[in-house]
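Here it is, the structure, as structure tokens.
Missing here is one protein chain; the remaining ones are kept as they sit in the complex.
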Amino acid sequence: MIDKSVTSLEAAMGGIANGASVMIGGFGTAGMPDELIDALIARNIGDLTIISNNAGNGETGVAALIKAGRVRKIVCSFPRQADSHHFDAAYRAGRIELELVPQGNLAARIHAAGAGLGAIFTPTGFGTTLAQGKETRRIDGKDYVLELPIHADYALIKAHKGDRWGNLIYRKTARNFGPIMAMAAKTTIAQVAEIVPLGDLDPEVIVTPGIFVQRVVEVAPAYLAATA
Amino acid sequence: MIDKSVTSLEAAMGGIANGASVMIGGFGTAGMPDELIDALIARNIGDLTIISNNAGNGETGVAALIKAGRVRKIVCSFPRQADSHHFDAAYRAGRIELELVPQGNLAARIHAAGAGLGAIFTPTGFGTTLAQGKETRRIDGKDYVLELPIHADYALIKAHKGDRWGNLIYRKTARNFGPIMAMAAKTTIAQVAEIVPLGDLDPEVIVTPGIFVQRVVEVAPAYLAATA
Amino acid sequence: MINRFNRDQMAARVASDIPEGAYVNLGIGLPTMVANFLPQERDIFLQSENGLLGMGPQPPAGEEDWELINAGKQAVTLRQGGSYFHHGDSFAMMRGGHIDICVLGAFQVSIRGDLANWHTGEAGTIPAVGGAMDLAVGAKQTFVMMELLTKQGDSKLVETCTYPLTGLSCVSRIYTDLAVFSVGSTGASVIEMVDGLSLDNLRKLTGVPLSEFRGEAESRQ
Partner (left out) sequence: MINRFNRDQMAARVASDIPEGAYVNLGIGLPTMVANFLPQERDIFLQSENGLLGMGPQPPAGEEDWELINAGKQAVTLRQGGSYFHHGDSFAMMRGGHIDICVLGAFQVSIRGDLANWHTGEAGTIPAVGGAMDLAVGAKQTFVMMELLTKQGDSKLVETCTYPLTGLSCVSRIYTDLAVFSVGSTGASVIEMVDGLSLDNLRKLTGVPLSEFRGEAESRQ
């Protein structure tokens, strides 16, 4: 019997080592796997490459990871925010490398990795400084930039419900990068609000089939924990 | 009020003209939009380019379209089947052009069109006769072939339920090419077993958002028609 | 005396150019206000880059669901008939040409429709691009909403952008507090001006060649 559920956040982090590349899902508050990130910080490893849409807000999540000095490089579309002070400080001090990627190229490159493409010609960024030095091509009258897939060793994502085979469904806009990051990482670790018995998830509505998920850990949502 | 539902199969075909490129969903019996194809045949136009996984079986669907002499070219992965005699005869007589595409390249090229990519480097077909004359590249130690997106003027697909905004859900393996063809065609026409009121489809389980669909027509499934 | 459009009036002006049935993405900041002026009885489909179509207004205070947010990370709602999807599909919508109109803010727009809205290029600033480049090149039409002049009185409608570009030849309309412009391969033309402003005034304020708008043929091809 295959059971991908793990019983602790610590166990969910097993194997992540110095120098790993780690995708982290979430867009704003929605879909941010905060508890997995806390467990990653607790693991006490560094030199990480993080692939995520933002570079952290406030004091939690990716911001805390950066504050703890664990991140060598971040690949993201929107690092600068009102409360991204931990990233800002690390960046200004030269302690963190930034690869700035337009959000659609980020999504498409992650998807390309998951789908096994070697490279893609994308329309976004042509003629801008973000395409400097990159190969370009005019195809059917339109200009494109060649972009490489983004793979990762691990993906940390947050979903709504999961089962022991790793099938996942999401909730509202918390879906965002989860499904494509799950496809692009060697090991995908999903925190879910609830692990349900196999067969409870309707096969028509499963968004991420279990083939893309290696570990599932149940983390009660904060609002439940707060009232518990 | 936007209402994409049309009340007749004839109306669903509006605008399709000689020389159009038409994607047709379905894989085997599942998801084949037979009634839309019949309506296309009734429209009495020709010189069509058909993009579909197969080249028709028996006497119905794509086979009937080929038999009627309406198809100039077919782009597909698996034309030869036990009962593909109408395609076989047209091909042997030189009356139909065949572009044979590995099924995964077919899916990826259709997806690339829908997603706005200019071209993709795909692993499939490298070193085979199906990649002859195509640009290749070694990327990160693996060989790839450059493939162009496949766009179409129209897509004819079959879904399970739809609403007036064009949102669609599918049933079991009838989903197959429907969602990606809907993305790649200028005008997507979906036949559905049932048009439901707006709001009846759960926003979490809609597979094809209405943005990808221009017309929806209700066609009772054959097993209902037979008992009616 | 010149009657500037205020921000609400600018938003209402943009909204009046959005037809029923349009799929529309509103950028963060000023463009978000356009939603307030779309007539409720018209089916207009708002897309948000973070994976929703059919975005509705903000929920009442206290009823926010922080897993239902827009690109600006504000709590929103979903209209009946809306749907959720992942980032891959969301940007496929934009980049695949399925969005009819996007409305963006800008630092500068050139008379040929080049857009600069993501980075001032100043030393020491931290760049952030988000989905701006994808929207600019992906939407069928890109509208810009901005004040025409900087606080220093410089025109943001320019012959050639000096700020780093977001996209080339992508903007077709510019809605400002002083005038509405069409821009594109044939240059800039003026669709309308606020009361009290003349074409000559506007030429002086902007310093760019401006013609009178003569219909859609002059707009972006």
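As written, the chain order gives the labels A, B and C, with residue 1 at the start of each chain.
Everything below uses one rule, namely that a contact is a pair of C-beta atoms (placed from the backbone, for glycine too) under 8 Å apart; a residue touches a chain by one contact, two chains touch by 3 or more.
It should be emphasised that the depicted structure is a prediction, and the values quoted were computed from it without experimental measurement.
Visitor: For the full complex, can you list every visible chain touched by the one that's not shown?
Guide: Per the touch rule above, the missing chain touches A, B.
Visitor: Decide which residue listed in A:88, A:147 or A:163 touches the omitted chain of the complex.
Guide: Result: among the candidates, A:163 touches the missing chain.
Visitor: One chain is left out of this view; which of B:95, B:134 or B:172 touches it in the full complex?
Guide: With B:95, B:134 or B:172 as choices, the missing chain is touched by B:172.
Visitor: Who touches the missing chain here, B:56, B:125 or B:162?
Guide: With B:56, B:125 or B:162 as choices, the missing chain is touched by B:125.
Visitor: Footprint of the hidden chain on subunit B, which residues?
Guide: 27-31, 77-81, 84, 87-88, 91-92, 98, 100-105, 107-108, 110-111, 122-130, 143, 170-180, 207
Visitor: Across the whole complex, list the residues on subunit A that are touched by the chain not included here.
Guide: 1-2, 111, 113-117, 163-165, 167, 183-184, 198-199, 201, 203-204, 206, 209-212
Methods note: only the chains that are shown with their structure count from here on.
Visitor: Graph shape for the chains shown, where an edge means the two chains touch. Line, ring, star, complete, or other?
Guide: Contact map by chain: complete.
Visitor: Considering only mean CA positions as chain centres, point out the chain farthest from subunit A.
Guide: For subunit A, the chain whose C-alpha mean is farthest off is B.
Visitor: Taking each chain's centre as the mean position of its Cα atoms, how many Å separate subunit B from subunit C?
Guide: 35
Visitor: Suppose each chain is reduced to the average of its Cα coordinates; what separation in Å results between subunit A and subunit B?
Guide: That gives a centre separation of 33 Å.
Visitor: If a residue has to touch 2 or more other chains to count, which residues of subunit A qualify?
Guide: Within subunit A, the residues that touch at least two other chains are 108, 122-123, 170-172.
Visitor: Where in subunit C do residues touch two or more other chains at once?
Guide: Where subunit C meets two or more other chains at a single residue, that happens at 52, 78, 84-85, 88, 91, 94-95, 138.
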